[in-house]
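Of the protein chains in this complex, all but one are displayed in their positions.
On to subunit A.
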Amino acid sequence: MEKEETVKLISSDGFEFIIDRKAAMVSQFLRNMLTSPGGFAETENGIVRFPEISTTILEKICQYFYWSRQYASGKETEFHIEPELTLELMMAANYLHT
């Protein structure tokens, strides 16, 4: 896979998630950041840091990105959310406009 087709998302505890750029675009926040013409350093190098989002939550968010793309292509499965993650996940979703 070519480099520019992926982006790297880094959690508050330094864990790195490398995901398809297309998947990241599910988030309105990331879409704006990755497509803005030359504004953000993130647009250039495809690395986004989330000092406020823990690894567990960021992993769940990445899962959602892929689930969402499957859903849009017609595979309507259920997205499982652990009750103990819900509040934190909501705050992250709010931030990411997702």
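Everything that follows uses one rule, which is that a contact is a pair of C-beta atoms (placed from the backbone, for glycine too) under 8 Å apart; a residue touches a chain by one contact, two chains touch by 3 or more; residues count from 1.
Note that in this section contacts and distances are computed from a predicted model.
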**Study point:** The complex's invisible chain, by UniProt name, from "DNA-directed RNA polymerase", "Large ribosomal subunit protein uL15m", "F-box/LRR-repeat protein 13" or "Cytochrome b-c1 complex subunit 7"
**Key:** "F-box/LRR-repeat protein 13"
Revision key, fill the gap. Of A:34, A:48 or A:61, the residue touching the omitted chain is A:61
Study note, to complete from the structure: Touch with the missing chain holds, among A:18, A:47 or A:90, for A:90
Exercise for review: Pick out the residues on subunit A that sit against the missing chain.
Suggested key: 61, 64, 68, 71-72, 79, 81, 83, 86-87, 89-91, 93-94, 96, 98
